[in-house]
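The complex is shown incomplete by one protein chain, all other protein chains being positioned as in the whole.
Naming follows writing order (A and B), and every chain is counted from residue 1.
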Amino acid sequence: MIDLAGVSKHYRMGTVEVRALDDVNLHVSDGEFVVVLGPSGSGKTTLLNIIGALDTPTAGRVSVGGRDITAASRSELFALRRQTVSFIFQSFNLFPGLTALENVEFGVDVAGKRGAVTPDAVLEAVGLGDRAGHFPHELSGGEQQRVAIARALATRNPVLLADEPTGELDFRTGAQILELLIDQASDNRAVLVVTHNREISRIADRVIEMSSGRIVSDGPPAGGKAPVSELRW
Amino acid sequence: MTTLLSSLTYEGIPVWRHAQVLKWTTQIVSGILVVTLVVWFFANLANAIRDRNIPFGFWFLDNEYLTPIGQFYLPYETSDSYLYAFMVAFANTLIVSVIGVILATVLGIMVGIARMSGNWIVSRAALGFIEFFRNVPLLVQLYFWFTVVLALPRAREGYVFADSFYLSNAGLWAPWPTIESPGAALAWVALAAAAVFAGVTVYRRRLRRETLTGAASYPVWLGIGAALGIGAAAWLVIGAASGVAPFVIESPSPEGAFGRIQGGQSASGGMIALLAGLVMYTAAFIAEIVRAGIQSVSRGQRESARALGLSWAVTLRNVTFPQALRVIVPPLISQYLNLTKNSSLASAIGFSDLFSVAETMTQKAPTLSIFIMVMLAYLSLSLTYSLIGNLYNRTLRG
Partner (left out) sequence: MLPSARAEAWLRANLFSTWYNSALTVASVVLLGTVLWYGLRWVFFDANWSVISTLGGLMVIGRYNVEAACPGQDCLWRPQVSLLLLTALFGMGWGIAGGGLTKRIAIGVAVVVSAFALLPYGMDTMGMDVRLLLAANIPAVLAGWALARYTPLGSPKWLAISCVVVFLLILLLLRGLSQVPGLQPVPVTEWGGLMLNLLLAVIGIAGSLPIGIGLALGRRSRLPVVKSMCVVFIEVFRGVPLITLLFMSVRIVPLAFPENFPLNPIVSAAVVITLFSSAYMAENIRGGLQALHPGQAEAARALGLAGWQTMMLISLPQAIRNVIPAIVGQFISLFKDTSLVYIISLQDVVGISRAFIRGNVEFLASHKELYIFLALVFWVFTYGMSYVSRRIEQNLRIGER
């Protein structure tokens, strides 16, 4: 599903050359729940942005959903973002002028899947059926994040990218969000979660550790995959 | 054609899709468009100057202007040059702006605080002031104030206050310090500097003490007291040592021919009307800025400061005011610029500001040249204000 071969991202800040990513090779298949671990500045967000076609590498080849996007045109990249990958952010990034339902509908419209998906049902699936008419500021943090997930899921895109999705939530709501994400992987989506919280990596199929732009380890979590209920926050 | 274009690639991406290429194409195309427009305009202007004998140039600047200027604060004779007359007018604009800025700030802060008063009548009256003065065109207000000034008694029958202030439809005369000798003037400057320095030092030390201990330390009053005390003491010492006062206050008196008032400092009727209009108009805007600034410091913060045991005045000085200032100063500076630009409406009520003198000059000198100078003068003022604003922002960060 996701294939990265020799991907690097270098840029200059003044006279210093920053190596955000350095020769990264990675393959993620459908249905895999992958946690990318690393301290801030290790390049994990850059990795996510390159997979999500929000950023372009300076070297190497990237292919997502079977399409090589290294030399894709801008319109191809827009299409990729609409129909292949969905994003979830740490700070939810809902549109404040739209209700929960309208936020989800907006995502569906942009993905061009109006009619194929019922936004109400998706909102129901994340447990917010009764909150459809509320504006983001009327929802709690966990509810906002669930709306954001609903917006991402409603597009039915096969790749789900989440950048610190539980970063601003308390542990109970965080656990709910993680359960939702695991459900998506078992629904045969590729799910990539970026975090600096080592505990979260225990529930992954596979943990990738990054440091200074390189992958330093890759494999199943030490001690085997644990259910969310076993997380000690 | 298509194959040719497809073969043009840049780092493996077709050129017309490459962000870098698109970026430069946009820039070059828009740049050429604007440059063409500007060149067309100035080329036509240059042609007109040549073919239609439109006067242009700056040779006239050294010629005698030979036209009276209504009121001036730099010494002016009609035999002075155009350039100097222009500077005299510019000085008029500057003086009106500075006085206007000071008065509008004082009045604006007063109205803004009154607007937030818990007293219903005071707050409503302030609201009425704000809503009226900022919603009526300044021009109409200026005409009104000018009418009021003209309705004052004539010069000889004007009002006299304390035998030294004369107010009539010709303007206002007030006592003013004059400098007797350059040495005394220098002493005066040094004295003022010392007093200000003493005041600021005391203010800072008391403020620090207040911040550290939380006990009211009256920095404002003690600071002003120190400045006045040092000033008075120094004055006495200098006066006793030299027998020469730093300056002499001269009062106006109606001793000129036909009872005309001489001496002191005067402001013409036009200037008074201009200041009245500018100050009321700008104060209404400043009041709203002050209110918004103080309200931007959340009530919770103010209450928690009070809960820490800080008094109302200490809270205002150390918690509310420093934070409110960040919100207040940038729009305040833009109001100052507006006031300065608005002073150009002086031409409507006969005060000789930069614009009205320049307009008169165009009757005898090239319009184009004069207005290039006018634009540059106003732009330099606006630049000065932005510099002040940037400096302020830098001190906030630094």
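Assume contacts are C-beta pairs under 8 Å (C-beta built on N, C-alpha and C of every residue); 3 or more make two chains touch, one makes a residue touch a chain.
Keep in mind that this is a model prediction, so the values were computed, not measured.
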(request) Pick out which of B:V98, B:L186 or B:L379 touches the chain that's been left out of the picture. (result) B:L379
(message) For a quick check of understanding: of A:T70, A:N93 or A:N197, which residue touches the chain that isn't displayed?
(response) A:N93
(request) State which residues belonging to subunit A touch the missing partner chain. (result) 52, 54, 74-75, 78-83, 85-87, 89, 91-99, 106-107, 110-111, 135-137, 148, 151, 155
(request) Mind listing the subunit B residues that contact the chain we can't see here? (result) 23, 26-28, 30-31, 34, 40-42, 44-45, 48-49, 52, 54, 117-122, 125, 131-132, 135-141, 143-144, 147-148, 151, 341-342, 344-345, 347-348, 355, 359, 362, 367-368, 371, 374-375, 378-379, 381-383
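Everything that follows uses one rule, which is that only the chains that are shown with their structure count from here on.
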(request) Report the inter-chain centroid distance for subunit A and subunit B in whole angstrom, where each centroid is the mean of the CA atoms. (result) 54
